[in-house]
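Before I ask anything, here is the structure I am working with.
All protein chains but one are shown at their positions in the complex.
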Amino acid sequence: MMPTQLTMSRAIGTGLRRALADDPKVVLLGEDIGKLGGVFRVTDGLQEEFGPDRVMDTPLAEAGILGTAVGLAFRGYRPVVEIQFDGFIYPAFDQIVAQVAKMHYRTAGAVTMPITIRVPYGGGIGAVEHHSESPEAYFTHTSGLRVVSCSNPQDAHTLIRQAIASDDPVLFFEPKRRYWMKGDVDEEFGAQTLSMEAARVVREGTDVTLVAYGPLVATALDAATAASDDGISIEVIDLRSLSPIDFGTVEASVRRTGRLVITHEAQQFGGLGAEIAASITDRCFFHLEAAPARVTGFDVPYPPAKLEEHFLPDLDRLLDAVDRVLGRVNSLTGWKA
Amino acid sequence: MMPTQLTMSRAIGTGLRRALADDPKVVLLGEDIGKLGGVFRVTDGLQEEFGPDRVMDTPLAEAGILGTAVGLAFRGYRPVVEIQFDGFIYPAFDQIVAQVAKMHYRTAGAVTMPITIRVPYGGGIGAVEHHSESPEAYFTHTSGLRVVSCSNPQDAHTLIRQAIASDDPVLFFEPKRRYWMKGDVDEEFGAQTLSMEAARVVREGTDVTLVAYGPLVATALDAATAASDDGISIEVIDLRSLSPIDFGTVEASVRRTGRLVITHEAQQFGGLGAEIAASITDRCFFHLEAAPARVTGFDVPYPPAKLEEHFLPDLDRLLDAVDRVLGRVNSLTGWKA
Amino acid sequence: MLRATVVDHTLANHAAEDEPKGTGDELVQLLTPHGERVSNRLFDPWIADVSPEQLLGLYEDLVVVRRIDTEATALQRQGELGLWPPLLGQEAAQVGSARSLRSDDFVFSSYRENAVAYCRGVELVDLVRVWRGTASSGWNPYDVGMATPAVIIGAQTLHATGYAIGCAKDGVDSVAVAYFGDGATSQGDTNEAMVFAASFHAPVIFFCQNNQWAISEPVTLQSGLPLAARAPGFGIPSLRVDGNDVLAVMAAMRCALDRARTGGGPTFIEAVTYRMGPHTTSDDPSRYADPAEREKWAAKDPIARMEAYLEGLGLLTDEAKASVASTADDIARRFRAGCLSLQDPAPLTVFDNVYSTPHSGLERQKSQYAAYLAGFEGGA
Partner (left out) sequence: MLRATVVDHTLANHAAEDEPKGTGDELVQLLTPHGERVSNRLFDPWIADVSPEQLLGLYEDLVVVRRIDTEATALQRQGELGLWPPLLGQEAAQVGSARSLRSDDFVFSSYRENAVAYCRGVELVDLVRVWRGTASSGWNPYDVGMATPAVIIGAQTLHATGYAIGCAKDGVDSVAVAYFGDGATSQGDTNEAMVFAASFHAPVIFFCQNNQWAISEPVTLQSGLPLAARAPGFGIPSLRVDGNDVLAVMAAMRCALDRARTGGGPTFIEAVTYRMGPHTTSDDPSRYADPAEREKWAAKDPIARMEAYLEGLGLLTDEAKASVASTADDIARRFRAGCLSLQDPAPLTVFDNVYSTPHSGLERQKSQYAAYLAGFEGGA
């Protein structure tokens, strides 16, 4: 089949359709995923095609959805759960952390939890509270879970199918402000398909390694383009998998560049950037020319829409951090040289 | 009043008693905290003394306890909540993260949430699942919360009273395996009383900075003693406050020692150690002689009792990490020099 | 089939323990859709003292809150608001209940209760701060006795319960009210709130607006029984009331309030109504809702029936109607002007009010970001 141009939202939708078609044990659960097709229309048309027995609108209760999914997994199903927005995942936190994540360990491998939890996440859409959060670090800190995030339609399609096929539970973070980003999508898995754990170098460079994932990969690429006008060569890595992290790929890059900038929308303190900085410092200590820099959301609750530009990392803040690791004039040295 | 010898459990209990006596708005809520005095007897005698209106046994529902506490705080109360064991805090996660942590920000400061959430936490007591966890990183990553942990009876007493007096919500992590540790407790706050945000250098040293908190401070001190036999001088810092972290104190130490080891029971990936390593690397990059080393629980669910010694950091693993940052023979270099 | 729960309308007469029990899930209704006043031995007394002026006041409220709602939807369509959750069709449920409250009562609501907020005295401009994105909440809860809305479905039911427990501790007869939707009845929090309210005999009212929808999900997905049937099993008496009948809602609410104030504990009220508009301005009900059902409900409009009733009583002249309409237009104009006057917050306020006392980590971030921003001002 030839690649087709799809939005990321459709790319995930076609991934779900394929999973439903390929495996009768795949079932979708969530709020408003049926007739409405989800508030982002990711599941559009799926209930019509596969019936309400495979694509189930559930009562409005996230713990209920996840707990029910655990029971379905016990029975041999592969539930794919939609959490309507990032900020609504917390009522299900106990079921995810204490049950989904631990059941395989608890039962010495007897019971698998092939549950995929789809979470439209992140900001930049001018929404009200609880609709723009980046809670990934809560889950990457939870042993037993796998966590991925997609940054483009092809990965979105491939990763959702890999996530559903995985016998481990997977948190699947969908960068909602990129749902309408278009790109080629090839539905066939080829030999060149990356494993779900692998990071990808999305732009090669020599001076600085810039690590991003999800919504900020596009921003990172923009920053790299802007920097190249300034003669700075940035290597951009899209992590794709947030747990585990493909540190090998990052390490190889940092060994060459000697400089690392990490970016995510989530709050900085205890965010994934801390783990990346700590792990890469550990692995590349004598190759680092400067301390890894983090460009992240600030340590405040996600702010009201008119302030989100002062919370979210953007091109300028990324370039400022690049200047910092390169020892150039930057906001911390004082802007004037 | 003269200091008295108290166990940590009693030291917290006397702190609660003082808070109840000093401020009629202080109320205690939790499961089994009344007649039983809590499963660890921390609230022993308090219901008898202050009545069931001040020391309230609640229905068995953690979200209910925290949500009710939010309403009480709205009404001007200062609820002190007991979560029976670390692993039972997750059903309340949504109320803590989405309500307790954000209410002050949400209301532009109009509504304060002076809620103290006491959490007996950590392992080493041979317990079954969900009774030995260290979930602090979930809360330190949550803006709007303060997080502290005590390592000795005096701090336990002082910190619980400071936490209750704080207008911000405070997660108060009590290292359950140290409940029976004894020490002098002075109930008077003097000029020398540390602020709730401050770390404390509990042993001075020159070669390596060892950062610990809660249950592992005692282990860290043991390691320092053992190392000194080997001629290695370890400075041990008890963080006390986990959010914010008193990086100033840690930084000052690392600038002198050039070497940092961090330890906690919680899983490593995305644990507090990552934040400390990343922040201190950022602040002290050119003073560091080696990459900061983390000695933590492994990235597995808390294991069954007979395996917990292979999960928990202990003296030997700490000394191995000390050897590592000193460039001495260690498990990663291969044990034989 | 099996019918196992009884919704208890004798509650209206809650002093009289020897009353015969209600038989089922019928609605309390005092005004028919055509505006005829039907008498109800149990509930009539609760509104017997409502004067003609007060009746007209209720009518004006209904008209005004609908007008505000319409204006807000227009503002959203014009790009002035990011989002708006219309209350069209739910005016009577909100006005009838909110106008029953005292100023020392305290409301914990969801996002759709803009008419409740209006009745509590929230400033017009404060209704839109959140939806325009200039603030994370509109008002100081203590100024109006109403918390800022909870977006997390069901969370506020526990807050109301805790607040009510506090009222009881304080020995005052103030009451807390939790407003929530039909969808919210499925959340653990809402059910735990009933457990706690019953256990502590808290003076709280669970006011559920059953508008038949949780976004695209019909109420039948949440419950096969009337929602009011849920509470009795928790030990909480409940009522079903015609939510499009402002008088019935007021009677039910006053009854429940009196019960709470006099030590009777919690009550659950299901106000049966209909969401005539989309879930929010982002929603497209044509994907899931049956227009015929909406038509059926249009015939039960809360304003039309009040209008007919007041006209029948000779209280509402054409002149009075026109005057109410012009008051509403006036309010809408002020509302719009207030909205448009809202300024974007200053950048560094993003760091404000996270904590009530300085926090070393955040102070550092703030000063670093201030230095960063200063570069733009001074420089480029």
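Note that the chains are named A, B and C in the order they appear, and that numbering of residues resets to 1 at the start of each chain.
Basically, a contact is a pair of C-beta atoms (placed from the backbone, for glycine too) under 8 Å apart; a residue touches a chain by one contact, two chains touch by 3 or more.
This is a predicted model, so every value here is computed, not measured.
Looking at the complete complex, one finds that the omitted chain is in touch with A, B, C.
From the options B:G37, B:P169 or B:G205, the residue with contact to the chain not on display is B:G37.
Remark: the omitted chain is touched by one listed residue; of C:S238, C:T273 or C:N353 this is C:S238. In the complete complex, the residue from B:G71, B:P91 or B:G258 that touches the missing chain is B:P91.
For subunit A, the residues touching the absent chain in the complete assembly are 27, 53, 56, 58-59, 61, 63-64, 66-77, 79, 91, 94-95, 98-99, 104-112, 143-144, 146, 166-168, 197, 243-248. Across the interface with the omitted chain, subunit B contributes residues 31-32, 34-37, 39, 57-61, 63-64, 87-88, 90-91, 126-131, 268-269, 298-301, 303-307, 310-311, 316-317, 320, 331-332, 334-336. Within the entire complex, the positions of subunit C that touch the omitted partner chain are 1-8, 10-11, 14, 17, 21, 185-189, 191-192, 195, 198-199, 221-225, 229-235, 237-238.
Keep in mind that, in the parts below, only the chains that are shown with their structure count from here on.
Farthest from subunit C in terms of Cα centroid separation is B.
Centre to centre, using the average C-alpha position, subunit A and subunit C are separated by 37 Å. Residues of subunit A in contact with at least two other chains: 63, 87, 90-91, 129-130, 269, 299-301.
Within subunit C, the positions touching two or more other chains are listed as 135-136, 152, 188-189, 354, 361-362.
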